[in-house]
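A single protein chain has been omitted; all remaining protein chains appear in their positions.
Should a chain be cited, it is by its letter among A and B, assigned in written order, with residues numbered from 1 in that chain.
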Amino acid sequence: MTSASRGADAATAAASAPQPVLRVRELGVRHEGADADAPASATFDVRRGEVVLLLGPSGAGKSTLALALNGLIPHAVPATLTGSVHVDGLDTAMTPVAQLSTRVGMVFQDPDAQLVTGTLLDEVAFGPENLRIPVDEVLARGEDALRRVGLWDRRYDNPDLLSGGGRQRLAIACALAMGSPLLVLDEPTANLDPQGIEEVYAALAELVTAGDRAIVLVEHNLDAVVAITDRVVVLDHDGRTVADGTVDEVLRARAAELHEMGVWLPISTIAALRLRSAGWRLDPLPLDSDELRAALEAEDAPATVTPGAQPTEACSTAPSGRSYAREATASSEPLIRVRGLRTCRGRREILHGIDLDVAPGEFVAIVGANGAGKTTLLQSLAGVVPVPRGQVTVDDVDVGRTDLRTLSRRIGFVFQNPEHQFIAATVFDELAHGLRQQKLPHDVVRARALEVLRRFGLENKADVHPFLLSGGQKRRLSVGTALVAGAPVLALDEPTFGQDRARADELMHLLSTLSAAGTTILVVTHDMQLVTEHAHRTIVVGEGRIIADAATPEIFADDELLRSAGLRQPPLRRAFAGVTRHPELGGITRLADLPGAGATVVTP
Amino acid sequence: MSAAAVDPWASAAPDDRMLAGLNPLAKLVAPLPAIVLLVFARDLATPLWFIALAYAVVLVGVRLTARTALLMFAVLPVAGLVIGLSMGLWTDPSKVDGSTVVAQIGGWTLSGGALLLGLATGARLAAIVALALIAGLTTTGPDLVRAGVQQLRVPYRVGYTALAAFRFVPRFGHELDVIRQAHRVRGAHGGHGPFTALARWWGYLVPLLAGAIRHAERVALAMDARAFGAYSDRTERHVVPWRRRDTVFVIAFWLVSGGILVALFPWTF
Partner (left out) sequence: MGKVTTAYLLTCAAIGVAGGIVLAAGWSLSLAMFVTMPFVSVAIAGLWVLPAVVALRLLQRPFAGLLVGLISGLVLAPFYTVSAVATTLFWSFFPELPFLATLYRRWATWLHYAGAVTIGIAYPILAAQSFDLWSMSPPLLVGFIALCAASCVGGTALGIVLADRLRAAGVARLARHRATV
């Protein structure tokens, strides 16, 4: 079923259903202590059976809006609300959250933060029990909800035993068990591996085909959701509704405008926009890999394109993986050398014999399923977890023997949650800490710290408490603290976690620049497109072992390997792999390699 | 023993023995008077009798595992003995019967009276722990909370808060590990000695608490979104009844406790 026909279905449904499930009018929310409304003025409706995708740049107030939809704002969260939200005709400002909970089900970003009880069945029963529903019906609802997300067979398990994707499906089941006609999901797949994401969207697609639930989705990863979306609502920077319509009307017709605004689009759409600027027609604009491939197959290449010339020009900052890897291994001594590494946490051995060499200046991505041991591997290299002697050397220093202070000058480590590593009370002191440790003179410390602040766009935040920064700013600060001391190696654990794609992109470009200047970069991430865009080399980890270690393009050429490791092809590769009519496009995997990559649509 | 090893949600191992079938409150209430009165006892015999009573109940009512056996027959006796000896060392010699001398080093003597007093204290503390084992060995967190809600009319929101807290334990323990690693990597508070160690721990507290509270707030929103606290009660799928055998157990235990206390009358007024 295509998005277009789904839109038409929804339109006919809308005509027959008089009252929308959700009616948001000029909604403005101001958090206590904030100086502006975010969102400032959101207006839209959701009707029964509809899937509405809510887009907007980071800080537009999407999460805040989601909290207002079931009355958590203003009842539970200190914030003032202007405008109105009506659910099934009830004004959320006047109706208790408990009453609204039977009409709006919520699924949040962090699956762990939604678990209350000890078994899956107790968990789905938790909501209905709060509503004093009789035991028989609680069980019936629980069974129905668990079956819908495919977890019924595991009903007596502890939710902690589920994978990230499984727990998020459980959260969806819990929302379903409340019996609400409207489901609101705020970035439900942000920390899942590609397989987990696939599972969650498969479960949602099931619901959509049943047609009895309306869904409001906030999601940065558009490639996964366009297939099930009927309508798209877009908020601008201030949180005003600037677009509200079917997928065709908004995503296809106004893609360039949205892209300009910093709203992310499906990777295939971004690619198509670039191709258009290189002279391709591509009309209608494709929204996923299949559509892009089909559109390319249906069209002749524009005359202006000189195949083969542009790609090499476009990616001058990051040499293509294959050639780079060869060059690197041939020319220099490894900077990081790992031999037979076995790392234990507690009494459990997590890594079972890892061999690895990293040359200076390499940009290495470490990928794998949730729980594969990526974090443990990265932490072993940096000496964050104790490693046996003689198994890891960085810059000729044995990590198992050296104290961390000496080591921290050689390798800068960025933890998954930046808040964990902040040790000072202001942003400036946070940056100055590493420099002061090197006993540098006062004015040098100041100059260098300010330089980093400027580079990361934090100069007006110098005196702010690090915890009060926004998520994106915290992440940039943590990267800043890792590199201010001038370490030749930078190790980052999921640097794009919880970030929108624009910020993720900004950060990765920074890392690429550092890499080009000679810094060795190691990154753990779940974002396969990002890996293809930036990493020279990719290491696939599975169950504590290295399953594959090669130049990035080679890894992604092996579909079987990816699937067995719980990974998936990045969308661009999926689109171009099957293109037969234009062989010059066949091998393209990175946006930067597209013809027209230098044109206006490139993100700043 | 790590905090992560305790799963408050684990349903008790299938145990057909007596104690597992009792209401958790019965197991708590039965030894309570004895525990309270023991605090004021001063002799050695009373705590020893109660240790015997507690061990008898546990051995009859619980299927013994290696872990509980270790706890009961090694850890507890040794701990009681060590505490007893050291208490004996610090007792003011002028306040006890100094007629028998157990040990003498220079001008300092350990009298039999002091040793006896110390051992009494050690045994008293061991007895309190032993009595607490009656409830501790066979009660799961959720059952205790359910009993509290169903019999004691504890507001269920407080009960569920306690259960949510058990869920936080491994998470925060893990979070503390990560914070410690992160601070070590940043090279914060390097060096040795008790004061740098204190400074180090102090530095962990703000991030640990901030992270903990943020997580708690998210969980709270998720619970609110599922109608937590909508009414003053909620559907109970698991009933933890108070049966006749619970009453019998409590009264029998009280009678035996009373018997021991009356027979030995360990108080001096």
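As a working rule, a contact is a pair of C-beta atoms (placed from the backbone, for glycine too) under 8 Å apart; a residue touches a chain by one contact, two chains touch by 3 or more.
Please read all numbers here as calculations on a predicted model, not as lab measurements.
Screening B:34, B:110 or B:176 against the full complex identifies B:176 as the residue touching the chain left out. If you put the hidden chain back, the residue from A:465, A:563 or A:581 that touches it is A:465. The chain not displayed touches subunit A at residues 32-33, 74-78, 94-97, 425, 465, 467-468. The missing chain lies against subunit B, touching residues 1, 3, 6, 28, 35, 39-40, 42, 79, 82-83, 86-87, 90-92, 94-96, 117, 120-121, 128-129, 132-133, 135-136, 141, 155, 157-158, 161-162, 164-166, 168-169, 172-173, 176, 201-202, 205-206, 208-210, 212-217, 219-221, 223-224, 228-229, 232.
One rule holds for everything that comes next: only the chains that are shown with their structure count from here on.
Centroids of subunit A and subunit B (each the mean of its C-alpha atoms) stand 44 Å apart.
Interface of subunit B with subunit A (complex): residues 2, 7-10, 142, 160, 163-164, 167, 171, 175, 178-179, 181-188, 190, 203, 207, 210-211, 215, 218-231, 233-237.
Considering their complex, residues 67, 70, 72, 75-77, 96-99, 101-102, 104-106, 108, 110, 112-119, 122, 125-135, 138-139, 158, 174-175, 178, 346, 379, 382-385, 403-405, 408, 413, 415, 417, 419-423, 433-434, 437, 467, 481 of subunit A touch subunit B.
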